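Dropping the structure in here first, questions after.
The complex appears here minus one protein chain, its other protein chains still in place.
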Amino acid sequence: MTGVATMRRPRSLSEAIDTLAASPGADLLAGGTDLVPALRTGARPVREMISLRRIVELRARGAAGDWLTIGACATYADLAGWSLAPGLAATARSVGSPQIRNTGTVGGALGTASPRGDLLTFLVAADAGVVVTGPVGQRQLGIGRFLADRHGPDELVTAVKLARPCGPQTYLKIGARQTASIPVASCALVVDRVRRLVRCAIGGVASRPVRALAAEDHVAETADWSTGALPPDAAHRFGELVAEAVTTAPDVAGDDVYAPAAYRSHAAGVLARRAAARCLAGARGADARRP
Amino acid sequence: MTGPGAWPVPGADRALERARIGRSAPRPDGPAKVAGTFPYANDLRVPGMLHARTLRSPHPHARVRRIDATAARAMPGVAAVVTAADVPGVPTYGLIHPDQPVFAPVGGVARYVGEPVAAVAAVDGRTARRALAAIEVEYEPLEPLTDPRRAADPRTPPIHPNGNIYRELTLRHGDPGARGPVEVVDSYLVGQQDQAFLACEAALALPAADGGVDLMLATQWLHSDRDQMAACLGLPEEKVRLTLAGVGGAFGGREDVTLQIHGALLALATGSPVRIAYDREESFLAHPHRHPARMWFRHSATRDGDLIAVAARIVMDGGAYASSSPAVIANAVTHAAGPYRVPNVRVDGVVVRTNNPPCGAMRGFGVPQVTIGHEAQMDRLATALGMDPVALRLRNAIGPGDLLPTGQAVPPPLPVREVIEAVAAAPAPPPATAATPARDRPGGRGAQADPARIRRGTGYGVGVKNLMFSEGFDDSATARVVLELDRDGQPRAVVHTACAEVGQGFVTIAGQIARTELGLDAVVLAPADTAVASAGSTSASRQTWMSGGAVRKASVAAVDEVLRRVAASLRLPPAAAATPRRLLTLADGAVTGPEAGVSVGLADVLAAGGPVDVTETFRHRPTHPMDAFGQGDCHVAYACAAHRAVVDVDLDTGLVRVVELTLAQDVGTMLNPLSVLGQVEGGTAQGLGLALMEELVVTDGMVINTTFHDYLLPTAADVPPLRLIPIEQPAPEAPYGVKGIGEAPTGTATPAIVAAIRDAVGRDLRRVPVRPADLVLPPDPTVYLAPPDEDPEPQGPAEPAARDGMGLSDATPGAGTPPGPDQPPAPGASP
Partner (left out) sequence: MPATDTGSTPGAALELAPGLAPEPTVSYQLRVDGARHQVHGAWLGASLLSVLRDTLDLTTVKDACEQGRCGSCSVLLDGRLVASCTVLAADAEDAEVTSVAGLRPSGPARAVAAAFVREGAVQCGYCTPGMVVAVTDLLARRPDADDGEVREALSGNICRCTGYGRILAAVRAVQDERAGR
């Protein structure tokens, strides 16, 4: 019995795009950590498969000007020690187990766009750009746009772009055990001392990462930007505002096996306060560059 | 068992040869296991074998209206589809009561999510799986009964012909109305834990020329499986032959029949070898779990802290079929007062049938649940009395000769006082400081807990666990020892039992015992199978005592036979010949007797007289059923343990890290100290899992978390180092003075950890597992069984209210009354 679907193994991006154009609706395969178990259970049907593993250009990661570019096939392990992107590195280290970090990729995380995905949460806080490439070339979408619209059937994610850090950033996560757990709640905080703002995203609490805009404004207004320090009670207030943002978010997750919803918003507030204390402690906050 | 593919482990073989009892002999199967060549049940493959899969009901409660397998049978590659209509013998089976259908029959009822409805054998696993989808089953969903309290209500309509009560037990000891000036009352809830042995269920079924079937499988009790299979297959027992394949863990989860009958039916139907194996999700659905429990306790004491009375009510959810529920509730009831001297005890326990997943044996067998309850109560009593919790426990510690709530005098030894003192005296670990790496704080690196918000807590859990089977069960184990010459003419011993090696290390211990008794290094273990008589179950902490006892007995008999032969050849006077051990000894492969001037090689003895072949059966002292008030010597022996847990709690997030666990345990005599350590470390980790993360979440009869993504097991990062303080007091009734060691620490780790968390956060925690939300959100009022100040039982003289819903009546409506295999009475204890 031989069906129609088969395995394509392009060796370059252009070959991948041609292959994809020739077989619309094919599944892109990166590490396979999401896709392969889903094929086994039947949660995903088996279709034409295009493996991205051999496309060296998609594994590249680098810095140019104000931007960091991460190829879609970079694994968590590739990012876990990257000193240029401390928040991203902390995020990568918090994912799964060594086996999963060695296999799972940035492109796969965006492809699945799991509401609990650690990477997504950080990318939202980092206001990352997602580069998608198709037959007509490449285009860059903001992460918010990408999550809303995704990419076309003839396109794939080729890279993620982040601004070079202009201040401390961190990623904190509460799991259901000491390590190797999906997030029950997580918090990404990115401080931009040049533009005098912070961005905060909360993961695991809703159908996509939640931005806490009121909380961000509160920090922007109360921080002493000459030192990058937040007054002590402002961090507390920041936590409260984040918890509130979670409670009022659209599509907020209900109780599940890991935790009741009320715990998630509480935990988000705690993590946000903690993240603020780490990233907005003035001179000491510099530590948070190495979370 | 060191197969051809085993790695040479330098020194291992020599160490093994020298390994007698008392030494930390390495496992004989270790080299094959590290090399990956050890054959587990799911590794077995034979040419031409078919692959089986099982169709399961997606409903907690539904009538099966119609099954149409025509399309499935017609699919290319499908060899057979079997349903209830194809079961030639008794339609139901069960460990204690045969109340579970092999398949839910048409016209009958499927009673839990995952109940087998049909099974398919096909050329490969994917075809079998596709064939399942082609089987049409029409269900009529019925209202599920999922609340155990409602199931216990006699007004609730029965969901099975045998009724909704598996067993109700009443225990009255002393004056059941006795109360004291200081009382603590509360309710506790224990969630459903899964054994989660790592290798999922698997078997290879081979049709035999004599019309019977051979099965190679992973199980805990070959003969129990065999008997249940033979009855359902309608075959005489000798035509159902079982051989143990490699078992990847068990912990009680392999006591019940799951895939055995299905695999055999398919092999017989197709005439081909059939491999039947579950994946993790199916495993979660297929085997019975640890009983979830709701418990109410009232402890009464004098102002000085002497316990006056314990009253308890225990409701366990047995799920859809009996499994070992009747024995589990007996354990829960008889252990409810814990390892304490209590003159007046009143316990009411009931285990009920619901449309939840069936529950049965898991390490501790009903005792961990009540240990969680009585230990929480002891801490609360200490607080009420203003006493130190250790002092309160010491003051009330039970000891040999004291009366248990069953009226039985504690058989010696039982060093409860010693285990408590030992853990209390152990040095405490250094406190967490700002320098403690985030990795080692609650929540690990991800959570970056604030050191200033971490609270240290210390807690104790003390418990006692019965050993071996109870309540008059005729508990026996058989071993055969053959002394023979190997191909090189060297003497060797072959030890043959049906004892299931599931990882616990019986193969190591059996070799050590045989070597010690036979004075011979060359000892090999024959594969466990049903060609030898039953060893009983690998559960209830019993195999070292029971099958170990049998191996010892058979070894001793083999030596006696050798000495008798030598004595006979010496033409000694009849008096001396009758007691050859006085004159002769067998050691290092030779029989010597300096007085008689004898020295003869064992090889010569065997060459002259042929192999020595002896089979012996070992029994422990008989136990007795309980009377209507729960009185009687129902358990044969006990072991106690005490854990001290030290935890750090992040007060902000409620995350908990167990920093250290200390265990003092009553170990009898340690035949293999390394193996003891491994057993108690493993048991402790499972207790930690129950305390913090392991719970099968069942909502309206549906199991929500059937994968390792959401049924969480402790990882190496969650389990702290364990300090073991063994208390060695040989048990006079046991071979070499041994005690079973695998269960007691599973029961005490959980309450110790929960107590430590309580100590850190100052909250009453009534629900296990403890979830972070329980530590930081307002308390959940639904956890109560009854308001804490209300006695759920009316006062006054108690009537024994033993309802036993388990008649041997038919489980399948309209199918007539099957005779059923002659099921033994409730074995009173398990893994």
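By written order: A and B. Residues from 1 in each chain.
FYI, contacts are C-beta pairs under 8 Å (C-beta built on N, C-alpha and C of every residue); 3 or more make two chains touch, one makes a residue touch a chain.
From a predicted model like this one, the values you see are computed outputs, not experimental measurements.
> With the missing chain put back, one of B:Gln192, B:Thr623, B:Thr706 or B:Gln729 would touch it. Which one?
Considering the complete complex, B:Thr706 is the one touching the chain left out.
> Quick one: which of B:Tyr166, B:Phe197, B:Trp296 or B:Trp545 touches the chain that's been left out?
B:Phe197
> Using the document's definition of touch, tell me which of A:Arg53, A:Arg196 or A:Arg237 contacts the absent chain.
Answer from the full complex: A:Arg53 touches the omitted chain.
> Which residue, A:Gly71, A:Gly96, A:Pro183 or A:Gly269, contacts the hidden chain when the whole complex is considered?
A:Gly96
> Thinking of the whole complex, not just what is shown, which of B:Val109, B:Ala205, B:Cys232 or B:Val247 touches the missing chain?
Spelled out, the listed residue whose C-beta touches the missing chain is B:Val247.
> Which residue from B:Pro141, B:Pro181 or B:Pro527 sits in contact with the chain not drawn here?
Counting the whole complex, the residue in contact with the absent chain is B:Pro141.
> If the missing chain were put back, which residues of chain A would it touch?
Interface residues of chain A facing the absent chain: 1-7, 9, 29, 31-33, 35-37, 39-42, 45-46, 49, 51, 53-54, 77, 96-100, 102-103, 178-180.
> Would you write out the residues of chain B that touch the absent chain, in ascending order?
Against the missing chain, chain B presents residues 5, 7, 9-12, 24, 26-27, 29-31, 33-40, 42-43, 45, 53-54, 56-59, 62, 71, 75, 113-114, 124-126, 129-130, 132-139, 141, 196-200, 246-251, 278-282, 284-285, 437, 439-440, 444-445, 502-505, 674-675, 677-678, 681-686, 702-704, 706-709, 713, 715-717, 719, 721-722.
As a working rule, only the chains that are shown with their structure count from here on.
> Quick one: chain A and chain B, Cα centre-to-centre, how many Å?
44
> In their shared complex, at which residues does chain B touch chain A?
281, 443-448, 450, 652-655, 657, 692-693, 695, 697, 704-705, 709-710, 712, 714-715, 717-718, 771-773, 776-777
> Enumerate the contact residues on chain A facing chain B in the complex.
41, 93-94, 170, 172-184, 186, 257-260, 262-263, 266-267, 270-271, 274, 277-278, 291
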